[in-house]
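For this view, one protein chain was removed and the others were kept in their places.
Moving on, here comes chain A:
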Amino acid sequence: MTNATHGTPAVAERVGTLDAPRSPYVRKKTTRGNYELYSWVFMRASGVVLVVLVFGHLFVNLMVGDGVEAIDFAFVGGKWTNPFWQVWDLLMLWLAMIHGTNGLRTIINDYAERDVTRGVLKGLLYLAFTIVVVLGTLVIFTFEPCPAGADPELLASFCTA
């Protein structure tokens, strides 16, 4: 960080133009924007929503019926022909990825002290974010539950009905 002279200009300014006595306190303007504040709020807001989305996801996929044993192509076919689960999974994908990526950004900032290391790690992080979010979104919306020529045994029952 190049913070050696941070604050000095503001002090000089203060000395030059003293505030009138008992004028109300005004926060010093920062030039950095409010990014970290918004990110802090987002971590909390998305966390609350994710509790519902993730617990619902785990319950339906792991607890109902035969749980993980029941998951196969036909199971996914049954879920993603329903717009409700499409929207659910899309929201979960985006919120979890932004929340997780932002969390990892914090962790990188904490431990990677060299500028180059930090830059490279964050570059990889944002690359992974982009690939996974684009891939996941495409899959949810281009999914074909009854692909032509596939073994009907492997498909949801409504494909052959």
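A few remarks follow.
Definition applied: a residue touches a chain if its C-beta (ideal position, glycine included) is under 8 Å from a C-beta of that chain, and two chains touch if they have at least 3 such contacts; residues count from 1.
The criterion applied here is as follows: contacts and distances are computed from a predicted model.
Only one chain is not pictured, and the protein name UniProt records for it, out of "Electron transfer flavoprotein subunit alpha/FixB family protein", "Oxidoreductase", "Phosphate-specific transport system accessory protein PhoU" or "Succinate dehydrogenase, cytochrome b556 subunit", is "Succinate dehydrogenase, cytochrome b556 subunit". If you put the missing chain back, the residues of chain A touching it would be 44, 47-48, 50-51, 54-55, 58, 62-63, 66-69, 71-74, 76, 93, 96-97, 100-101, 103-104, 107, 110-111, 113, 128, 132, 135-136, 138-139, 142-144, 147, 150-151, 154-155.
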